[in-house]
Structure formats: C-alpha cells, structure tokens
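All protein chains but one are shown at their positions in the complex.
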Amino acid sequence: MTNDDALPLDDALWQRLLELTDGDAALCFQCGECTAACPWGLVRKDGLPVRTLLRKAQLGIGQIDRELWLCTTCGQCQVTCPRGVDIPGVFRALRQIAWEQRRVEKGLPSMLWSIHWNSNPWSQPPSQRCAWADGLDLAPFDPHKHEILLYIGCTSSYDRRARKIALALVFVLKKSGVAFGYLGNDEPCCGEAALSTGQLPFFKEVAAHTTNVFKEKGVTRMMTLSPHCYDVFKNHYPDQNPGFEPLHYTQFLAELVEQGRLAFDKPLHLKVTFQEPCYLGRLNGEYEAPRRVLAAIPGVAIKEMKDSHQDGLCCGGGGGRMWLETPAGERFSDLRVQQAVETGASHLLTACPFCLACLEDGAASLKSPGLSVLDVAELAAAALKGENA
Amino acid sequence: MTEPRIVVCMKVVPKPEEIHVNPQTHLLERANVRTEINPPDMNAIEMALSLQNQYGGMVEILSMGPPSFEHDLRVGLMMGAEHVYLLSDRAFGGADTLATTYTLAQGIHKLGDVDVIMLGEESSDGATGQVPQGLAEWLDLPQLTLLTDLELDIQARRARGKRVLKGGYERLEVPLPCVVSVKTACNEPRFMDFRLKAWAADPARLTVWSAQDLNTDPDCTGLAGSPTTVTGLAAAALRERKKIQINGTHEEIAARLAELVRGLQ
Partner (left out) sequence: MTASLYSPAAARKEIWVYLEQEEGALLHISLELLSKGRELADANGWRLVGLLLGAKVAHLVDQAFAHGADAVVLGEHSLLRHFTIDAYAQAAFQALMSGKPGVFLLGATHNGRDLAARLAVRLRTGLNADCTNLHLEPPEGLLISEVSGFGGGVLALIGMPQHRPQMATVRAGVFNVSEETPGRKGEVLTFPVVLDESKLRTRILERNVAEGVDISQTPLLVAAGRGMGTDLAELRQLASRLGGELGVTRPLVDMGLVERERQVGQTGVVCSPKLALCCGISGAFHFVVGIEKAGTVIAINTDPDAAIFESADYCVVADARLIIFELNKALAAVGEAEHD
C-alpha cells in the first residue's frame, strides 16, 4: 500500500545541505525551541515553522516553502537552540538551493541585479553614491593620514532618512578631531544583502571585489554605519590585510568617549530607550558600546524595553526583508514601538539604518504620537550642538 | 523543429545618467562611463529563457558593437544562454537604425535557421524603438511587438503573443519564424546562475564576426549606411521646479490649493 502523494526525498539535496552548513544541519534533534523562540510567532497565527523546515531539510525534501523567505536571520532561534545549530546559516543554505531552483521571492533578483550593475541594492545610480556628502569636503581615505576609514554603506548613502545618520556621524567625528577619510564613489558594496538572501556564490564575488578595493586603498581600521556591513566584514570576509579591523561606529565612539576625545558638556534631559540591532547585539555580542555612548550624554536616562539585550526583538528588516513587503499587522516593529512606549521614553534610539526605517514606520502608525526614533549618532550630534533632539 | 532556437539581440549601453554633452565640443562624453545591458533586453532574454524552460531548445545572443561589449554580454551566458555572437567591425560604427538593422539581419542570415528573434522594445540610449520592426522588415518576417507574454505552438509552427495597446491589449498570432519585441519590465529577469561560471567564461562561447565574415555591403553598414545625421547636440535643459512651501492650517492650505487649481484650469 503506497501513498502516491508522499513527498519525495532527495539524498543529494541533503548532502548538499550538509556541505553548505558544515554539518550543522545534522545536529538538530527537533526539540522545537526554535519555533517557540521565533518572533514570527508573535505576529502570525502559525508563526514560522523553523523546526519543520529543519526537518524537511534533514530529509532532503526539496520543496521548500515560501516561509523560507520570512526569516529575518535575527538569530533568536540560534541562541535558544540547545545544540547551538547555526539556524540562520541553515536558512541561508536552503535559500541558496532555492536560487538554484529559481524558487525565490519576487523582487530579490532585481535587488541582486542592482548590486551587480549599480554596486548597491537600491537601484540607485552608482555615480551618485557620495552625493549625500556634497559640500562636506570629506577627505578621500589615505592610510598615511587617517586613523580610520569611515565606511558609509549603500543604505546610508542613498536613503534620504538614513543619510542623516551619516551626516550626524560626520559632525561628531569632526568635532572629536578624528582624522578619517572615506571612499567616495569608489566605496564598494559589502554584499550583505546577497549573503542573507542566500546568494552565496554572488556574495563571494562581491566580497572578493570589495576585499581588493580595501587592500588597494590600504584599509585596516574601519567603522561602518550599519551593523549588517559590520557583521559581514567581521565574520564573512576572509583574506583581508593584516590588521584589518572592522568596527561598528558605536564601538569607535565608545572608544572616543573612553579616551576623552568625545565629551558631552551640554546636558540633554531625555528619557530614552534602546533597540539593539540583531546584527550588533545578539549576532556579535556588542550590547554595551552604544549604551556607553548614550550614558556619556549628561541628562540622558536609559530605560530598557521588555525584551532587551540577548532577548532583543528584531525590527523585521534583516534577512533581505527590507526588499520584501511585510503586510500590516505582521510587523515586529509595531510590537517593538509598543514596548518602547511602555518604557515611558520619548525617544527610541537605535544603531542601524534598517531598524531606523522599520521603527520609524512603526512609530508613525502609532495611535498616540510622541515617540521619536533616532540613531545614536543623531542624538550625539544634537547633544554636541546643544540642540533639542 | 521540435525544439525552438531563439536568438536574443542585446545591446550594451552606457548608464544614461552618466552621459553628458561636453559644453565646448558639443560631443558626447563617453570616457569612464559605466555600462550595462540595455534593461529591456534583460526582459527579452528572460522571456527567451522561460520559453526554453518550457519548450527546450536553445537561446543565443546576437549583438553589434565593439569588442568591449563582450564582458557584459557574457552575463547573458550566466543566465543560461548558449552562445554569444558579436558583430564587430569598424565598418559597423556610427550606424543609425537602418544600418543597424541591416547588419543584424546579416548576422541572422549567417546563423541559419532561427525560430524566434527577440529584442527589448527599445534601448535606453537612442530609444528609437525601431530596431525590432526594421530587423523584421530586412528579414521579411512577421512581427509581434510590445509583448508581455509569448506562447509557441511548435507543431503548428506558430507564435501567439499578448500585445500592449493604449488602454488595453490584443492577442495576435503569426507563423514562425518571427521577430518579437518585449515590453519593458514585463517580467523580472532571473539572476545569474553561478554554477554556469565556467560555461560563461569559456572563450569558445563567444564568436566575433567581422564585415568580411558577414559579407556585408559597405554601403549599407555603419555611417555609410545611415541616412540620418546629427547636425547638433546639446544638454537638455533641466526643468527647475519652484519648490514653494505652502504652510498654514489644513483649511488655509486647501484654500490656497483651490486658488492654484482654478487658476490653472
């Protein structure tokens, strides 16, 4: 007696998955903690069946569903997994296989083509990459003159809102007397969007190109605006110059504070709360640097949200989701701004252009306005200028 | 024919926003301008590859241009095309659409039996939108233009397509072989398949044909074969918008807008 509708198993697929995940995919023993931890369970009736997808992968079932693309790679599942399976890594591997089968979400091929033709995932003209810096007179990076490279990233270069983070940070760095340069229109894309959507071979090409640019320009110490760029440079870029040291800008600012180079004398009396970006906090263990910078501003009081530090709730933008539509009512950011409101803070601070966009969207749809969303750099700049934030 | 042979004509173009007219020489500044495959041609090759997925057969690329086109054209091989034929010769330079379509037609003749010839509806540089029809005319083939989808009836040797019209569409049928122009943005071009990297880099997958290889009539190619000549070139005047802010209460703003609207009617 056979069941003709039974899903076929593909051993070759399982083998591939084992290779792609360095054997990690085999570790799962199906406890289901991942599904329980996944924030999709907070917004969707059936959540995201992480465990089931892992099981399907183990059995080599090729027909992976659209739910594969819901994952924001926030890593909440990974920290909960008793076997420490790199679940986001498994999802990326499944996505790579999905690309080979051409079963991907609409809009993602166009995003990757944009990285290929325009060196950014936003379909913006490459010749306009440093238009945001018009009039700022920023220096082209010179390793002999500059202590650090300021790496802007595609989103902060082109997105009208995120550009303000770049402008604010430039102000703070200049005020602190930091000798820094940037790469202007030659700044290459970090390729993170390709990596997290599972286009691993393309990511490797982008990474190889960007690595060459960094080597040629003599880049060692560098800071990024986005934790996504930071994560990818730190963890997924092999073969760099000796001394290659990527930092997230909040880490650099925290250093400046410690060294006394960045000091805030004008107080800003604000009650704020902080959204740690998944790619800075949970995935790279950096919770303190942004908080140290905020704490250095006299008058700023930080009240933590319900889910903070390692339990931080994802804004919903990672894993390629900035290029996909999330229907209203299913957005993590709506829940997050609610948590922010519950702290009584007037300002929700973050340190990532994706979090900034998602949370501002969330704050805009709140019934009672009065929650401002800012990046740490913006608050720092306002404090230095003695302005109200 | 049991499996179709589809040729996609592709053009490598400069990124339009990077092209400027030199105010002194009145010539186009082309140095250091980034290039890309003409975006509508990406829609054409996607449609061709979809047909291949459905009906089998093969997709080849035909292009007219300098040797530097090779780098971008190989992207088509990474998407799944079989071969690139590049028509390249000094004699082909400076061609307008009459000379271009003549030259492409000679390329098609040399390729032999082809079932469908596909092109994007227009190119982002010249944007004449005349090449598909002109090519069909030289080849004396039927055409289906501005298609958002295409079906092949291999047995009956026919093609059916949905053609965009102002305010609607029509469905047309023509016999094969035929020339097809594809509506810009009618599909999402598949991304490159990196398992095809070695395939795409294989020197044997590129064939360059010169004027001699094609046996073209020198009076019909390049500048010599172009009836049209450019008598003047200028940077287009950028339209400056006034950007006047209107402030006030909602009622005050509405009143001001009402004034503006009535004034403009």
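A few remarks follow.
Per-chain numbering from 1; labels A and B assigned in written order.
Heads up, the rule we're going with is that a residue touches a chain if its C-beta (ideal position, glycine included) is under 8 Å from a C-beta of that chain, and two chains touch if they have at least 3 such contacts.
Worth saying up front: this structure is predicted, and the values here are computed from it rather than measured.
For chain B, the list of residues touching the undisplayed chain reads 14, 16-17, 19-21, 28, 96-99, 101-102, 124-134, 136-138, 142-143, 145-146, 160, 163-175, 184-185, 217, 219-220, 224-236, 239, 241-246, 250-251, 253-255, 257-258, 260-262, 264-265. Touching the omitted chain from chain A are residues 160-161, 364.
As a working rule, only the chains that are shown with their structure count from here on.
With each centre defined as the average position of its C-alpha atoms, the distance from chain A to chain B rounds to 37 Å. Chain contact summary for the complex, chain A toward chain B: residues 99-100, 102, 106-110, 112-113, 116-117, 125-128, 199, 201-202, 205.
Residues of chain B that touch chain A in their complex: 15, 17-18, 34, 36, 42, 75, 188-195, 197.
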